[in-house]
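Of the protein chains in this complex, all but one are displayed in their positions.
What follows is chain A.
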Amino acid sequence: MRTQSTQAAIDEGELVLTLTVGGQPCGVPVLQVRDVLGAQGITPIPLAPPEIEGAMNLRGRIVTAVDLRRRLGLPSRDATAKPMSIVVEQGGELYSMLADAVGEVVPLLAADRQPNPPTLDPAWREVSRGVHRRDGQLLILLDVERLLAIGGGR
């Protein structure tokens, strides 16, 4: 549901849900997010690409979970750390992106967006739509479609 204020925000830039992966602040467009969930029971899928953590049940629908750490070539998180699930829909399928932590929803102005710095790690560059400076840190705006371009879908 797009209220007028969010519509305005989109016109100016984007409402973004912030999250952290391996200490790096990131953002995904909030309009693409369907759900944010805590730790879930995930069924591993043998033979799947390593980035795919498994499949989980979200109110009767099957959601494929993608571990953002592995997707971005980062070391695995501690066994005790419980990842957060950010559920997005793509091509009629639901995917859950597993992040270390989920922050808040913030508007990011398109005008403030900087192109990817040339030194950005290639794994990140592949999925980054640009960077924003926020609270003294760089926030990478993630491209969900490219994040999910894994395995057979690549």
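We take it that a residue touches a chain if its C-beta (ideal position, glycine included) is under 8 Å from a C-beta of that chain, and two chains touch if they have at least 3 such contacts; residues count from 1.
The rule is simple: contacts and distances are computed from a predicted model.
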Hidden chain of the complex, named as in its UniProt record, picked from "ABC transporter", "Chemotaxis protein CheA", "NADH-quinone oxidoreductase subunit J" or "ATP-binding cassette, subfamily B": "Chemotaxis protein CheA"
Residue among A:V16, A:L74, A:L108 or A:L148 touching the omitted chain: A:L148
Absent-chain contact - pick from A:I52, A:M97 or A:V127: A:I52
Contacts of chain A with the absent chain, listed as residue ranges: 41-49, 52, 54-57, 60, 62, 64, 91, 93, 95, 148-154
